[in-house]
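Notes follow once the structure below has been shown.
The other protein chains are all here in position, but one chain of the complex has been omitted.
Moving on, here comes chain A:
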Amino acid sequence: MDSELREIEHRDNQLKSPQTRAVSTDGNTDPAGLQNVRVIEKQAQKRIFKIIVIGDSNVGKTCLTYRFCSGKFPDKTEATIGVDFREKQLEVDGENLKLQLWDTAGQERFRKSMVQHYYRNVHAVIFVYDITKMSSFENMSQWIEECDRHNLNKNIPRILVGNKCDEVDKVAVNTNMAQKFADAHGMPLFETSAKDDDKANHVDAIFMTVSHKLKNAKPMMPVHMSSLSPHDSVNLRGSPQHRGLQSAVGVGAGDKSSDCSC
C-alpha cells in the first residue's frame, strides 16, 4: 500500500490497485504515472457514471475534480456558485467509461436548495473534508445525513476524502479519528492533496477506485450511454430597439432599507 497516499482501508479486494488507464477528454496531458494512454474514439458507446462531490466550502472539491479531469492544480480557483460539471474518459479493465463529476458549492444555503437536484441518478458520492480544518470534518455527518435523505438507494458507493495533506504542519484532523468515522459509515478513507504534484497519481487512483467499483458493481441506477458531443454554432436574430426599459417604479420599490436599523 502506498504510504503517501495513505489509502487506509480496503473494504473489498476490488478496491486494490485497479488495472486502469486514463484518457483525458480535453486533450490535456495525462498526469504522470498512468501509462498506456491511448485515444478513445469519440463515437464509441460508453457507459457513463455520475459522481457527486460534496463537502464544506473551501475544502478543495473544485481543485480535486480539476486535478483529476485536467491533470493539474488550477492556478486560480474561484468559489463555486451552484454546480460545476466536469467529465473524464477512462479505460478501466479494457472498458471505456465516462466519469461525470458534479462539483457542488459548499455553502449551506446552496446545498439546502439545489444539491438535491444532483443527487438524483448519481452512481457514487465523494465526501471531501479539509484535514487542516476540524469543522469541515465535523460537518461530514450532516452531509452524510443529507445524502441519506436524498438518495433513494443507500447502497451506492461512497468514499471519504481528506484533502490538503500536503499541509503537514497544519493537520487538525488525525487519521485515526477519520478512520473510525469512515468505518462507522462503511466508507473507505483516503487522505490526499490536490495541490501536491507528487500526489497527482493518488488523486487519480481515488477516482479510479470509484470507477472500478462502479464498473464491477451490478448497475443499481440506470447507466446512460454517451450522446452527441456539443459543437459550436450560434443563432443570431435581429431585434428592435429599446423603448421604455427603465424601471418605471422608483428604484426603492420593495426597498426596506428605511425601516432597518442595526
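The definition used in the following text is that contacts are C-beta pairs under 8 Å (C-beta built on N, C-alpha and C of every residue); 3 or more make two chains touch, one makes a residue touch a chain; residues count from 1.
In this section, contacts and distances are computed from a predicted model.
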| item | value |
| --- | --- |
| Which of "TBC1 domain family member 20", "Superoxide dismutase [Fe]", "NuA4 histone acetyltransferase subunit" or "SWR1-complex protein 4" matches, in UniProt, the chain that is not displayed | "TBC1 domain family member 20" |
| Chain A, residues in touch with the chain not shown (by the definition above) | 50, 57-58, 76-85, 87, 100, 102, 105, 107, 109-110, 112-114, 116-117, 120, 149, 224, 226-236, 239-248, 250-257, 260, 262 |
